[in-house]
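The structure appears right after this line, and notes come after that.
Removed: one protein chain of the complex. Kept in place: all other protein chains.
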Amino acid sequence: MNNKLSKDKIRILITGGTFDKEYDEINGRLFFKDSHLPEMLSLGRSRLDVDVRTLMMIDSLEMTDADRAMIAEQCAAAPGERLVITHGTDTMSETARFLEGRVAGKTIVLTGAMIPYKFGSSDGLFNLGSALAFVQVLGPGVYVAMNGRCFAAANVRKNKKTGSFEERE
Amino acid sequence: MNNKLSKDKIRILITGGTFDKEYDEINGRLFFKDSHLPEMLSLGRSRLDVDVRTLMMIDSLEMTDADRAMIAEQCAAAPGERLVITHGTDTMSETARFLEGRVAGKTIVLTGAMIPYKFGSSDGLFNLGSALAFVQVLGPGVYVAMNGRCFAAANVRKNKKTGSFEERE
Amino acid sequence: MNNKLSKDKIRILITGGTFDKEYDEINGRLFFKDSHLPEMLSLGRSRLDVDVRTLMMIDSLEMTDADRAMIAEQCAAAPGERLVITHGTDTMSETARFLEGRVAGKTIVLTGAMIPYKFGSSDGLFNLGSALAFVQVLGPGVYVAMNGRCFAAANVRKNKKTGSFEERE
Partner (left out) sequence: MNNKLSKDKIRILITGGTFDKEYDEINGRLFFKDSHLPEMLSLGRSRLDVDVRTLMMIDSLEMTDADRAMIAEQCAAAPGERLVITHGTDTMSETARFLEGRVAGKTIVLTGAMIPYKFGSSDGLFNLGSALAFVQVLGPGVYVAMNGRCFAAANVRKNKKTGSFEERE
């Protein structure tokens, strides 16, 4: 380990997921409107140099490989080397592995939430703080930051029963 | 940079600060009772291997060098090499510099909050996620993790006007 | 109008509705577990003499006339004359009219919420305070307390587009 922190601008790519779900009080369903990322960065008093791009606003169970190819393109085309991707947890590990190998020389950290930010008890703020820290320090590669931990893309899965992320055997 | 993440147990030392302030509804003043750290870790769905010790519950403006010496002893005596210290923001930079040089061979990250966790709009969850990420990746040294950023103890100060942390000139 | 406030014990009957919906972080759906009524009364620092009974925990779109007959029985069988019923908003007006005529000599106030209490931005606390006030002052009859207002059962409907309650023409 060493102590170098990157000062590069960080690009945040938004793809939706539980992070950004809201409650529609007219029909009682969960839905997507705008991302809460800017509000969360402001709440966290973040002074990082970031720019935020919304690529899509979908449940990750509905994410196709065409969507993933578009995310990979956006990662490759980004001017800087450090990216955070907000993503639904259900297929976060799959997207991480998809990006690995397709995007070289960049540090990419995927994160998300188990509870929508708007529901007042979200793990989203904790995870966002964590992902933004890991992306400043880790070398090139694709990672998943959840549960306070950081996993290499090749070695992570969501445990469907507990909802936690863990190493694959 | 490299990609090694420590899997050591992390010790969290609690010293008080805005993080843990509550509102006393009988007399209308802010006060300390118990730490909210365990609740925050649970809210963040943290699966990190941590142990939490409360050293004191004070406003950092009241922290003396005797208090700081005690914190340094606790850091040195901790079995592991990775520690997070929750601390009031007003003298966080001073404590960081005090610890530097007095505790060798350990990674120590100080963090805190501008708004009490109980006030529902705290930066505390974001900062805690950030500090726990930095402490897993950085090499030995004393750091301050605030505003999404991480500063070496020698090179940090709180800007009293903006409330943000920044590099010293 | 006069100024008599009842000091009778108030019975609160819980039937579910948006009031009590929670977010299931494993499958991403809304569901019912326990009622939040006791927590809400405690948060509101209520010192009213109440007892709380959970009759069912359902979405009001699923409420049948058999369910409504059971609610009417419970109202009639309650020892006191003052009842508040928490209820989903979609069929609250229908249940109010069902109870009217079937339960005589009692003051019954139905209330609910547009946003689940657990989502941190609920109108539930406001409505609960309102319903508990109306039930102490109004004479026998069945009422709906929503949007800060109170409607007689015979003259209320939910506007499906705005989500607000209003007089029927």
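Each chain carries a letter (A, B and C) given by its place in the written order, and its residues are counted from 1.
Everything below uses one rule, namely that a residue touches a chain if its C-beta (ideal position, glycine included) is under 8 Å from a C-beta of that chain, and two chains touch if they have at least 3 such contacts.
Just so it is clear, the structure is predicted and the values come from calculations on it, not from any experiment.
Listed by label, the shown chains that the missing chain touches in the whole complex are B, C.
Residues 18, 23, 25-26, 28, 30, 59, 114-116, 118-121, 160-161, 163 are the ones on chain B that touch the missing chain.
Mapped onto chain C, the footprint of the missing chain covers residues 1-6, 40-41, 43-48, 114, 120-123, 125-134, 136-139, 141, 145-150, 152, 163-166.
The working rule: only the chains that are shown with their structure count from here on.
Between the CA-based centres of chain B and chain C the separation comes to 45 Å, rounded to the whole angstrom. If you average the Cα atoms of chain A and of chain C, the two centres end up 40 Å apart. Across the assembly, chain B contributes residues 120 that each touch 2 or more other chains.
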